[in-house]
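A single protein chain has been omitted; all remaining protein chains appear in their positions.
The letters A and B name the chains in turn, as written, and every chain counts its residues from 1.
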Amino acid sequence: MQGPLIDSLTRQGITRRTFLKYCATLASMMALPPTAGRAMAEAMAAAKRPSVIWLPFQECTGCTESITRSHSPTIEGMIFDMISLDYQETLMAAAGFQAEEARHNAMKENAGKYLLIVDGSIPLAIDGAYSCIGGRSNVDILKEAAAGCAAIVAMGSCASYGGIPKANPNPTGAVSVADVIKDKPIVNIPGCPPIPVVMTGVLAHYLTFGALPELDDKGRPKAFFGDTIHDRCYRRPFYDQGKFAKTFDDEGARNGWCLFELGCKGPVTHNACATVKWNGGTSWPVESGHGCLGCSEPDFWDAGGFYKALSTPADPLRFAAAAAVVGAGAGVAVSFANRAKKDAAKTAHETTTLADLEK
Amino acid sequence: MTDLQFLTWVRGTGLNIAVTIFLLGVLWRLVEIYSLGRKPDLSAPRHTPGASGLHTVFRRSLPPPGMLKRSPVSYIGGYIFHIGLAIVVFGFGPHILLVKGLTGLSWPGLPSQFVDMTAVVTMAAMVVVLADRINKPVKRFLSTFEDWFAWVVTFLPVLTGWMAFQHLLLPYTTMLALHILSVELLLVVLPFTKLFHAFTLIGSRWYNGRVNGHKGVPV
Partner (left out) sequence: MSASLEKGIRVLKEVIDAPIASYFNSCVHCGLCAEACLFYTETGDPKYTPIHKLEPLRRVYEQEYTLLGRLKKMVGLSRAVTDDELGEWQELVYNSCTLCGRCSTVCPVGNDIVYMVRKFREGMSAAGHAPEGIKGAVNRTVTVGSPMNVKLPAVQAQMKHVEADTGLPIPLDVEGAEYMVMLSSMEIINFPEYLGAIARIMQQAGKTWTLCSTAFEATNAGIQIGNSDLAKVIVSRIVDGAERLKVKTVISPECGHAYTALRWEGANLVGRPFDFKVQHIIEVLDEFRQQGLLKTEGFETDRLTFHDPCQLVRRGGVIAQPHTLMNMVAQNFVEMPDAGFMNWCCGGGGGASAIEEGEELRLEAFKKKKAQLEAVKPDRLVTACANCRIVLEEGLEHYQMDIPVVGLTEMIAEHLPEKKEG
C-alpha cells in the first residue's frame, strides 16, 4: 500500500467523486468553509502518509473496535490507508520484540513528526506497575513516545479523562494523557467508545492544515463537541412539552418521548451522537430507546446513577434522620435554657407598686 | 474540577450538606420558637363564625379592605412572585422528579415553555419589589442587610435555573450546577433568616387568628 492515498482508494473501488463528496461532508461537519472540502481532499489525496504510533494502555480495545470495525468496509475504515500505522498492538501482525522494534524504529525515523494516538488511561499507583508492556510501565512508554511526537490524540474517555479505570475509588491511580504530558499539543476525542468520524475528521484536519482543529476547554474539537446531546436530540420537543417516558416499556417509551426521567444525561453531555449517529448513520443510543450515559464527559461513571434523572440527587436524605434528631435536640436544649431563663425572670418578679413606675 | 465534577458534587455531597443543615435548622428553629409557650386565656370566649386561628391562616392571604389600593406594588408584586415561585418550583418537570426522588410523591408537570415564561415574570416581579424596597421610605427604613441578602438568595435560583434552561452565558452543565448550588445556599440560610416566614407564617397567622378569634373578631 504505497503511493498517494487516492490510488489505494481507487483500487478499492472508491471514485474520486465519492472521495470529494466525503471530504466536503467532513468539512461541513467540522464547520469549515465549503472550499476546505476541496483543500482537504487534495491534501489527503496527495499526503505522504505520516507515521502514527498507537499506544494502548489501560483500555478495553473498544476504541480500536470502534474505529476499525464499525464502519468497515466504508471509507472510515480505509482512512487508515492515508497514515502509516507503525505500531498498533491489536492490528499489527508483529508481536513481542519485533513489535517493540517497529515502534522504536518509527520513533527514531520520524522523530518530531509522528502522530501519537493513545487509548486507555495511565495507571500511576505503585510506580505504574498495574499496566506494563514488555516489562515497562505505561507511563514510561508514554513519556518516551511523547517526547518525539508532533501531537497526541487521546482516543476515548480513558485516555482523555481517565475513564472507567479512574472511576471511584480508582485503585490503579489512573490518569489521563494530559495529566502526564504537559508539553505537547493534545486533542481529546472522548467517548466510550468515541465516534469514528471524529477521529477521521481530526486526522483529515491535521493532514490538511498541519495543525490540530480548534479545541474547547476540555481539549475536545469544538466542531464535534460544541453542542450537547440534548441540544441536538430529536426527542427534545417532547422534553419541552413535558412528555416523558416513565419506564422503558410504557406508552411514552413507545411513542418515543423524552428519556430524561429515565436518567438520560444528554443535557450535560457534549458529543455528536445526535447528529452523526453510529454504525454508518443507522442509529444512536437515544434513538434505540436508551438514555445517554454521558460517556464522553469526564468522570461520567461517578456522576450519579445512569437511571436516575439528572435533577434527582444521589442520596440527599442520607443524613435526614440524623439532621432531624440533632435539630430537634438543639431546639429542645435551647427551649430548656429558655424555660429556665423565663422562670428565673418570673421568680425574680417583684409586684410593681406605684413607686416602681419611677426611676 | 471539571464542570461535570462540579455538578456531581452539588448533586451529591453539596446537596447532602444543604439538606442536612436545612432539616436541622428548621427543626431547631421551630422547637426554639414554639417551645416558649403561652398562657391560657382565662376570659370567657365569644364565639363568632369565621373567627379562629384556621380562618386567619387562610384569610390573611387576601388583602384586607382598602390595603390593595394603599400598597399595590407590595400586594400585586408579592402575589406574582410568590405564585410564580410556586409554579416554577413545583410545576417544572425536573423539579417534580427531584421531589419524587426524595419523597416518592409526584404530580403532572407543566409545559416547559410555560414554566420558562413564569420564571421571567417571577424575576420581573422580584425586581419590581426590590425597586419598591429601595424607593419606598418605609421599606428602605426597615431594610437591613438581611433583607437584601434574602432577596439575592431567592432570586439566584430562579435566575440560574432560567439561564440554564435558556443556555445563556455558561455551558448548561456549569449553569445547572450553579443553579443547584444557589438552591443549596437558599436551603442553608432559610431557617436562619426572615425567609423562615415560609414556616412561621402559619403559626403567626394562627396565633393572631386565635387570640382575636377568642374575642369573636374575625381578623
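The definition used in the following text is that a residue touches a chain if its C-beta (ideal position, glycine included) is under 8 Å from a C-beta of that chain, and two chains touch if they have at least 3 such contacts.
Remember, it's a predicted structure, so these values are computed and weren't measured experimentally.
Within the whole complex, the absent chain has one touching residue among B:Ile17, B:Ile33, B:Val99 or B:Leu185, and that is B:Ile33.
Although one chain is hidden here, its contacts on chain B can still be listed: residues 28-29, 32-39, 41-44, 46, 48, 51, 56-57, 60-61, 63-67, 70-71, 74, 78, 136-144, 147, 192, 194, 196-197, 200-201, 203-209, 211-212, 214-217, 219.
In the full complex, the hidden chain is touched by chain A at residues 330, 334, 338, 341-342, 345-346, 348-359.
Heads up, the rule we're going with is that only the chains that are shown with their structure count from here on.
Listing the residues of chain B that touch chain A in their complex gives 2-5, 7-8, 11-12, 15-16, 18-32, 35-36, 93-95, 97-98, 100-102, 108-113, 167, 171-173, 176.
Within the complex, the chain A residues that touch chain B are 161, 218, 228, 230-231, 239-242, 244, 260-261, 267-268, 270, 294, 297-300, 302-304, 308-320, 322-324, 326-328, 330-332, 334-335, 338-339, 342.
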